[in-house]
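Note that one protein chain of the assembly has been removed; the remaining protein chains are unaltered in position.
And now, subunit A:
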Amino acid sequence: MSSLHAHTLDVIKLNIALPNGHRLLRNVSLTLEPGEVRALVGESGAGKSMIGKSVLGILPPNVAITEGEILLEGQHLNMMTPPTRRKIVAQSAALIPQDPLTALNPVRKIGPQIIDPLVRIQGWNAREAETRALDLLDRVHIRDPKRVMQSYPHELSGGMRQRVLIAAAFAPSPRLIVADEPTTALDVTVQKQILRLIRELQQETGTAVLFVTHDMGVVAKISQKVTVLFAGKVMEDAPTREVFTNPQHPYTRALIAATPSYADLERPFSPVPASLIADLHAQIAQDDLLYRGGRI
């Protein structure tokens, strides 16, 4: 099926909502080609994480997909039974989580946490899985992989844990990785290393990455395409270079202006103007009225 379909991921007119009808995503569409990195950018509450969660099937229990399609390597995820969906997602997608301090099980050693999914879900034999885990820990520049495999999470630093999680994400050779603000919880110095590492592995393996971030600086460094979100609605979808050189949407321009530049400390930067935000909210309220009337 995937051979007929060139895209790794298609999200088509996705709407998700709370039980009271409040929409968290509003007709969001995006595609991801194999080997492509797409940044999802927006402020907190813009719904950027929700897109990744919808794809991976880990939406919070009170949030539901009300409309739209998600195709992972051409397969309609939201038409599957939960067990089938879980299997398909585990085979082709992985997650690099936001907070490395809470994303590893504190009572289990690192080794099994990487190896278990390979053996029990992907069906590898134990030797292959261990070799793979050691190899990946080496590739994320962990100095003594054998010792780290025997360690508990609390014995590692935050940066080390994020490396472990990156290794675990790449271990089953997924076609898509959702990176959900993977550097937000880290020290600035570690952030750069982690970012470089994800790009390195992504380029080596040709994995497509959906990179959720609120940091335009990160967007510039890692992605080829950008989706700018505001209040669950796509403001702009364009190649990264164009977004920075010739942003089309006023909100995108405001976001870029609001990003401090380390290279040019003299350049003034300003928060997104309140008047712009008010305008956008007004537009969205109108959209919602139309949506409820069934016209969109």
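The working rule: a contact is a pair of C-beta atoms (placed from the backbone, for glycine too) under 8 Å apart; a residue touches a chain by one contact, two chains touch by 3 or more; residues count from 1.
Here, contacts and distances are computed from a predicted model.
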item	value
Omitted chain (choose from "Fe-S cluster assembly ATPase SufC", "Fumarate reductase subunit C", "Cytochrome bo(3) ubiquinol oxidase subunit 3" or "Peptide/nickel transport system permease protein") - UniProt protein name	"Peptide/nickel transport system permease protein"
Residue, one of A:L30, A:M50, A:L77 or A:L104, that touches the chain absent here	A:L104
For subunit A, residues in touch with the removed chain	56-58, 61, 83, 86-87, 89-91, 93-95, 97-99, 102-108, 116-117, 120-122, 152, 154, 165
